[in-house]
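Got a structure for you, questions after.
Presenting chain A:
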Amino acid sequence: MPSLGADMDYGTLVEWMVKPGDRVRRGDIIALVETDKGLIEIEVFDDGVIESLLAEPGTELAVGAVMATIGQEGQAAAAETPAKAEPPAPREPIPREKAPPPPSPPPPAPARAPRIPPGVAPPGGGARPRVSPLARRRAAELNVDLATVIAGEGNVIRVADVENTAAARGVPKPAAAREAALPAVPPPAAPPAPGERAAQKTVEERTAAMRRAIATAMTRAKREIPHYYLETHIDLGGALAWLAEENRKRPVTERLLHSVLLVKAVALAARAAPEMNGFWIDGEFRPSEHVHVGMAISLRKGGLVAPALHDADRKPLGELMKEILDVTNRARTGVLRSSEIADATITVTNLGDQGVESVFGVIHPPQVALVGFGKMVERPWASGGMLGVRPVISATLSADHRASDGHCGGRFLAAIDGLLQEPEKL
Partner candidate 1 sequence: MTLETTPALPPRDHALRLLREMLRIRRFEEKCVELYSAAKIRGFLHVYIGEEAVAVGVMQALVPEDAVVATYREHGHALARGLSARSIMAEMFGKLEGCSRGRGGSMHLFDKATRFYGGNAIVGGGLPLAVGLALADKMQGRSRVTACFFGEGAVAEGEFHESMNLAALWDLPVLFLCENNLYAMGTALGRSESETDLVLKAATFQMPAWPVDGMDVLAVERAARRAVEGARAGGGPCFLELRTFRFRAHSMFDPELYRDKREVEEWKKRDPIPALAGALKKAGLIAEADLERMEGEIAAEVADAVAFAEAGSLEPVEELERFVYSEVSPR
Partner candidate 2 sequence: MSALGGAVPAAAAKVRVTYREAMRAAIREALERDPRVFLMGEDVGRYGGCFAVSKGLLDEFGPERIRDTPLSESAFVGAGIGAALGGMRPIVEIMTVNFSLLALDQIVNNAATILHMSGGQFNIPLVIRMTTGAGRQLAAQHSHSLEGWYAHIPGIRVLAPATLEDARGMLWTALENPDPVLIFEHGTLYAMEGELAADAGAVEIDHAAIRRSGTDVSLITYGGTLPKTLKAAEELALEGIEAEVIDLRTLRPLDADPIVQSVSRTHRAVIVDEGWKSGSLSAEITARIVESAFYELDAPVERVCSAEVPMPYAKHLEEAALPQVPRIVAAAIRVMGEHG
C-alpha cells in the first residue's frame, strides 16, 4: 500500500486490475484504492510478472502493508512496498559502572563564600537547601523552622518534607483557632480536610511520625546514594591506657570516655580527607570548611537524632567531652538547637554499648560519609611477630561513591587508626 499523502495511514483496496501471471510494465495501473481523498489508481514502478495478490478487495491496509508480489523480469523489487522508516537504532545502555573518582576536591579554603547577611551565623559549611513556595507557606502555617527540615531530592525542601518534620516534632503552641496542615496526599477530587489540632498529639503519635520521617530519609538515602563500605579493626589498647592515665589527673566531672577519642579522631581524619567531609548537592560535592561531627543518638522511645558537634577537630578533648554529654542529654529530652540538627558534615554512629560488633550505617544525606564503631572486644592480636590479646574495635566507613572511592576511604580509616595510636596528640 503506497503512501499517497502525508496524512494517509490506511487505504482500502477496492479492485484489482491484474491477476497473477499478468505481465506488467512500469506505469501500469494494477489496483484501485479508496482513501479519504477519494479513489486513487495505483501504479507499479517496475516491469515484471504478477506473482501473487495478497489482499482481498474490500480490505483496509496500512500504508506499507504488502498487497502483491511481482516476479523478476529484470527488476527484483516488489511493487508496492515503499521504504519503511528504519526503526531507530537501539540506544546503547549506559554501563552502570562505578563513577570515576571526582577530580581532587577544591581545597578547604572557601572557593566561593556564600553571601550571608551580616549578623546571621552562616549555616554549617554546606549550601542551604532551596524551599518551594508551597513548603515555605506550609512551614509558616505549622511553625516549622525550615532550618530543621531535611531537604529532599536536589536539596530542595518540598511541602512533604515540611509536613514530615512537623509530624515528627508535633506542632508547638499553635495560635488560637489556627487550622493545621492539609494531609500530605489529599484524597482525589475532595476538598482538603480541615485537619486536626496537632498540639494534642500523643507521644506514640509523635514517635510514629518520626519513624515515618526517618523512613523517608533513609529510603531516599539508600535509593540515591551509591554506598560503598569498608571495615577495619583498630587496636585501642594504647588509647585506653592513655585515657586511664588522663582521667587520673582529672576531676570526676571532667573525666573522658573513649567515645570522645573516637569522635576527635574522626574529626581530625576528616579535616585531612575533605572528600569525606561535606555535602552532595545538585550533582556535585561541596566540601565543608568546617568539621561538624554528627553523633547518632538513639532516643528512648525509639527514633534517632544526630546532632552536630561543631568544629570537633579544633576542640580540646575536655571541651568536646562536655559537649557530647550535653548534647546527648538534650537530645534525649528533645531540646536541640536547629543548628545542631542541620549542620553535621559527617556522622559517627557508635553502637558499641548495644553489643554490636560492627555497624554499616546509612549515610545521612546530604553528607557523604558515616563512620560506625562497634563494641570493644578483647581479641587475639598479632603485633611485632608476637601474639597477644588487645581491646579491638571495629571501625566501618559507609561512604558516597560519587564523592570518594575505596582508596580514599581506606586512607581515611587508616588515618583514624593512626590517630588513635597516638592519643596524646588528639
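Quick note on selection: all candidates are chains of the complex that A comes from, given by their letters.
Keep in mind that, in the parts below, contacts are C-beta pairs under 8 Å (C-beta built on N, C-alpha and C of every residue); 3 or more make two chains touch, one makes a residue touch a chain; residues count from 1.
This one's a predicted model, so the numbers in the text were calculated from it and none came from an experiment.
Chain A shares a touch in this complex with candidate 2, selected from 1 or 2.
Per the touch definition, chain A reaches candidate 2 in the complex via residues 6-7, 9, 36-38, 85, 88, 132-137, 152-154, 156, 158-160, 185-189, 223-224.
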